[in-house]
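Sharing a structure with you now.
Missing here: one protein chain of the complex. Every other protein chain is in place.
After this line comes subunit A, so read on.
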Amino acid sequence: MRVTTKPNRLSRRTKHRLAADAGLLVVAAAFVLPLAWVVLSSFDPKADLKVRLPDSLTLDNYDKVLTPEITFTPLLNSLLLCGGGTLLTVVCAALAAYPLSRYKSRLNRPFMLTILFATSLPITAIMVPVYALFVQVDLIDTMQGTIFFFAASQLPFAIWLMKNFMDGVPKELEEAAWTDGASPFQSLLRIVLPLMGPGVAVVTVFSFVMMWGNFFVPFMLLLTPEQMPASVSINDFFGNKGTVVYGQLAAFSIIYSTPVILLYVLVSRRLGGGFALGGAVKG
């Protein structure tokens, strides 16, 4: 009996696997087309809107956009905005998460519930009042104002994640340090944060990636072209200047996207995929 059913079951399993493979390949093909367009067009001297193999390959498109005006200044602005915002977010989140994770207080639960609530508010909705407010307090068109807002908008999720990661570090390790006379701040810096290194990395990378790709916030809060990050300056390829050079647009898109893709790969490799975000939100 067993001997006769076994190959049968095996082949059914193989059939299932082949069907699953085929299904995934169809979806992957549909998803890859827009990505293929941007990669191929960036090397195509005669790029248009269709995905196709270029007749000849060129680096001209990259050469043309790699100027201070088109690429370097906006990327530097992005780096300044997102680097500053991320630094502020991570420092504030780590400090805030420590007492929330370590000490019992009646205020912890309401605080965490408020944070959880704020995590999922549609930030887009408050950009109009933020603009009006920034005009009144003279923060409009300033890097620091935009950095503050970036940090505030990212903080709820960062605190939430950071606290969950911190809860995973056993308290006993710190208690030993305390008996040796270390202050809570020292134990946070020397023991807890190093032990939750991957967690800190996730919060940092996630905050940075979110800010790097954000369009609406700098679009609203910054006015001077010289201060614009890449997420907004990319608009200049379109509209204003008449014909669009798609090859150059593609090349710029690739340059602008590469840092976040690399960061993502780096973090997801270390944490075994899923970005640990799946785990953080699955409930």
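As a working rule, a contact is a pair of C-beta atoms (placed from the backbone, for glycine too) under 8 Å apart; a residue touches a chain by one contact, two chains touch by 3 or more; residues count from 1.
Everything that follows uses one rule, which is that contacts and distances are computed from a predicted model.
Leaving aside the chains on screen, match the unshown one to its UniProt name from "Ferredoxin", "ABC transporter permease protein", "Putative integral membrane transport protein" or "Protocatechuate 3,4-dioxygenase beta subunit".
"Putative integral membrane transport protein"
Looking at A:140, A:155, A:169 or A:222, which residue reaches the missing chain?
Once the missing chain is taken into account, the touching residue is A:155.
Among A:21, A:63, A:175 or A:226, which one touches the chain that has been omitted from the display?
Once the missing chain is taken into account, the touching residue is A:21.
From the listed residues A:81, A:130, A:169 or A:193, report the one that touches the chain absent from this view.
A:130
Need a quick check: the contact residues on subunit A for the chain that isn't drawn.
Residues of subunit A in touch with the missing chain: 16-17, 19-21, 23-25, 27-28, 31-35, 37-38, 48-52, 88, 91-93, 95-96, 98-100, 103, 105, 107, 109, 111-113, 116-133, 148-149, 151-153, 155-156, 159, 185, 209, 212-216, 219, 230-232, 234-235, 238, 246, 249, 253, 256-257, 260-261, 264, 268, 273-275, 277-279, 281-283.
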